[in-house]
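Just dropping this structure here.
Apart from one protein chain that is not included, each protein chain of the complex appears where it belongs.
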Amino acid sequence: MHRAKPSGFRISKRVLPYLLSLPALLVCIGILIPFLTSVVYSFQRYRLSQPWARQFNWGDNYISFFTDPKFWNTLEISLLYAGITVGLELLLGLGIAMLLQKRSSLNNFISIMLLMPLMTAPALAALMWKLMTNPGFGVLSYLASLIGLQDFRWASSPSTALLTVVLVDIWVYTPFIMILLLAGLRSLPTQPFEAAALDGVPRSFVFFRITLPMLTPYILTATLFRLLDSIQQFDIIYAMTQGGPGDTLTVFQVEAYLNFFQSTNVGRSAALMIILWAITYFLSNIFIKNWLRLRERARGQA
Amino acid sequence: MASVELKNIVKRYKSQTVLDDLSLTVADGETLVLFGPSGAGKTVLLRLVAGVIDPDEGRILIGGEDMTDVDAEFRGVGMAFQNFALFPHMSAFENIATPLEAKRSSHGAIKGGVDSVAKLLKIGHVLSHKPRALSNGQKQRTALARALVGSPPVLLLDDPLRNVDAKLRFEMRLELPRLLADRGATVIYVTQDYKEAMALGDRIAVMSQGVIRQLGTPEQIYREPANIEIARLFGDPTINLLDVKPQRDARGIYVGLSNVQVHLAGAPEAAIGRDCVIGLRPETLHFVAESEPGAIPVTVEAETPLNEKIVTLVRTVRGREILVSRPSGTPGQSGGKAHLAVNAKSALLFDHASGERIGSKNIVSLRNGEAA
Amino acid sequence: MEHTSLLERVLRGIALTLVVVFFMFPIVWIFMMSFQTNEMILRIPPQLVFEPTLANYTALITGKLQTAAGTLDIAFMRNLWNSIFLSVTSVAVALLLGVPAAYAFARHKFRGSEDIAFTLLSFRFAPALLVLLPLTLYFQKLGLANTYFGLIWVYQLICLPLILWIVRGYFEDIPADIEYAYRIAGHSWFATFRKIALPLAGPGIAAAGLLAFIFAWNNFVFALVLASADKQPVTVGALAFITSSGIQYGQISAAIVLSITPTLALALYAQRYLVEGLSLGAVKG
Partner (left out) sequence: MHEKEKDLLDAFLRGQVDRRGLIKGLGAMGLAASTAGVLLNLGQTRALAADFDWQAHKGKTIKLLLNKHPYADAMIADLDNFKQLTGMNVTYDVFPEDVYFDKVTAALSASSPEYDAFMTGAYMTWTYGPAGWITDLNEWIKDPAKTNPKYAWDDFLPGVRNSCAWNGKPGGALGSEDAKQWCIPWGFEQNNITYNKAMFDKAGVKLPGNMDELVAAAAKLTKDVGGGVYGIGVRGSRSWATIHPGFLSAYANFDQKDLNVSADGKLSAAMATAESKAFHKQWVQMIQESGPKDWSTYTWYQVGTDLGAGASAMIFDADILGYFMNGGSNKMAGQLAFSAFKANPAAKAPTPNIWIWSLSMSNFSKDKDATWYFMQWASGLDHCLFGATKMDFVNPVRQAVWKDEMFREKLNKSYPGYVDMFDASAPGASIKFTAQPLFFDLTTEWAATLQKMVAKEVPVDEGLDKLAESINGQLKEAGLG
């Protein structure tokens, strides 16, 4: 019996995974250096316009946040924005994915078409929405007036600004969740569903006890990425309202952007960003833990 | 040339020890069946031999060569998976051809090899189908064909009949021994079905909780099970197990069954006065006349014909249930009072506390278990 | 789903129509605006009827834009090309680096694998703004400023984590036994990766690649800060129509249409992979 001998150059089983993941890591590791530099900045009194006054003030940038109502407003609005957009987009994305679940060329076509908002750069999308919600030229304002919303002020009124921006966010990003969940739904094994259908199990039960649990890893992935983006939202909000009216929409990135590019207050901007980073780190940690646990469990059942 | 030796294998997953200091030798050309409940570590053991997972401790030798650190593709084994593990994006032909492709065989050789093994397994007509278009039986045969086609010196079959229907399983159980014998390969065969184990194995290794509990020929395992657990696993209907406390009188060692003293010739001295469990295989019990010495009075509760045999449920005077089986067509008792004779030689005595068979010569030492 | 009632089908149809209207109306409107002059767009109230003009597209493609303040030179086609080049290369590099890494994380649990995977992900939540200033400084020193190489490197921050984590999930969904079977059949890990893992995770890779492509396409902060005008993507290019003499909505609409087109074409081409999901039903039982 001929048997191939291990010969020549072979990669040890133990080294292989490192070898596979290292290039990706190395490429990204470069970013650690600027990141750490920014951490240093965040501990400095550092305004570009006052270079002579640059010095370490250690935690002062952070400590001042605690007494700064603007900061708490920023924190609150950022979390609120992320919560609302991700929540709604998830529900909507799941709903649409389920509407399109059945494989048909029409459904496939629709699902690709629905990706178009995602393909529109958010900054430009916001510009277009701003036009469409203009009280004079805006087609949406016009349509709103036809159904009796004469004075609906969209992004310009503090009471509806959040709603409007959320609407644009939903328009742009729901397709992201939809496409991931659609792929997830369509890759679920068919057996449990056929069995449930044969047994006459109620649809709601099938949804909550079979579909949802099996879809959870996909939901977590989609939600995680959406959450990371949403809590860092800038393009849409800045293009639509620049953080206004008043301080209605001064989310983290808008504040940090204004601090950096307009006030050139690098220290404060960096401190804001580090806090944002810490929040996203914390949130994604929860997600990843759950994701891994679910994966593990799923594999245990297999 | 292709014996398989496992030396002191330890495999852990997280804190759980799946294989605990396991040693085992499978001789060249031998078919060894790994038998045991799920979670016993059979599949893990198979994968260790295949080389797709690594042991935490211990060595694996194939054909006398240390293969512990050798990658799967160089070990010269063929394997069929319980879930078939067919490549869903390839046709049955392409699936079967993969081992030949790995050897860089010529197109003709591949075609010839696949066709002959497909013919042998009667799947020649579905070779162009993708796995999803195959029935379970066809998938199983395709998987088997893939394992066989390269004529590997070592064949690892992981419960290949588990996911096929009863009829096919029955057929294959008859076909497989010949197929394997023809190949001359060393086979390690995993199953949870004792009949399969008995039918296929030159030897059977009974595993539970990561340890080989007993290793022996099918005959040995059946006649001299190492403990209650193994005795219960083999045989259908299951062995009758009754609590007894052996005593000695002038005639020898006896146990009390249904208020009758039944003497067990050749029973080990060590059993005397201990809390024991007596194991009586249903087929070793016979209905006899009341006058027979040692006949146990019972009440017949129910009788069930089971293919080639008839199983009778009887109840002792003390209310304990016993199963009796006899070949179909032989006279029996279908109701009312009856008497049973016990074949003293085949009666098994187990220690009540440990479950070990008393006087077992054949127990594999749990730690350094090279079988005699 | 064969036994769905008529009522349900009607409700589903209505729901789907609403969804399509909500998501497609702005797109259709933008499409229509791209064939109108600014004057037609800026009417009160907005009107559906208009005389289509190709002026916007002509302006974009020829690079000559007529405005109230005279003729402007625009580099839109150059921007479009930059976007295509940057996005395609970045995604290609990210796939090359990310897919093997995703495979390693999915198949070879090794010491620290979760930590490395999480670290890679965490780059995704470093807001671009946070690293912008130091990044520009270091790029300056390294001579990477204003190079496509440098940009593609930075774009990995957008593409790599996304690809890594989505593809990883798909790899993990492939039963390990299938790959074991191939190994045992005598094939190397690399052959197994290439012939088994890659084809089976293909839909996932396509989906992740397309999403990464879209995100790379829509980004402009990095190029804006790190590169000169000749390397700017289409997003920056479209902003050029916000001129001091007014926002050229017609041209921006045309720019959006033109900038969506390549991505849409890609998505339609890869449609089968994107929406089919994993076709492992047979294997997974």
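The first chain written gets the first letter, and so on, giving A, B and C; residue counts start at 1 in each chain.
Definition applied: contacts are C-beta pairs under 8 Å (C-beta built on N, C-alpha and C of every residue); 3 or more make two chains touch, one makes a residue touch a chain.
As the structure is a prediction and not an experimental result, all values here were calculated from the model.
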For the chain not shown, touching visible partners are A, C
Out of A:Leu16, A:Ala82, A:Ala155 or A:Leu182, which touches the unshown chain?
A:Ala155
Sole residue of C:Val21, C:Leu54, C:Leu96 or C:Leu137 that reaches the chain not shown, by the stated touch rule:
C:Leu137
Selected residue (touches chain absent from view) among C:Leu42, C:Ile61 or C:Ala92
C:Leu42
State which residues belonging to chain C touch the missing partner chain.
37-39, 42-45, 66-70, 72-73, 132-133, 136-137, 139-140, 145-146, 220, 224-225, 228-230, 232, 236, 239-247
Which residue numbers on chain A touch the omitted chain?
47-51, 53, 64, 130, 133-137, 151, 153-158, 240-247, 258, 260-265
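Operating definition for what follows: only the chains that are shown with their structure count from here on.
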Out of B-C and A-C, which chain pair has the most contact pairs?
A-C
Approximate Å spacing (C-alpha centroids) for the pair chain B, chain C
56
Centroid distance [mean C-alpha coordinates] between chain C and chain A, Å:
15
Chain A residues touching 2+ other chains are 4
Scan chain C for residues touching two or more other chains and write them down.
175, 186, 189, 279-281, 285
Please output the residues of chain C touching chain A within their complex, sorted ascending.
1, 12, 15-16, 19-20, 22-24, 26-27, 29-30, 41-46, 93, 97-98, 100-101, 103-105, 107-108, 110, 113-114, 116-127, 129-135, 137-138, 153, 156-157, 160, 162, 164-166, 169, 172-173, 175, 186, 189, 203-204, 207, 211, 214, 217-218, 220, 234-235, 238-239, 242, 247, 249, 252-253, 255-256, 259-260, 263-264, 267-268, 271-272, 274-281, 284-285
Contact set on chain C toward chain B in their complex:
175-178, 180-189, 191, 196, 199-200, 279-283, 285
Residues on chain B engaged by chain C in the complex (per definition of touch)
47, 50-52, 71-73, 75, 77-79, 81, 83, 85-89, 98-99, 101-103, 130-132, 146, 150
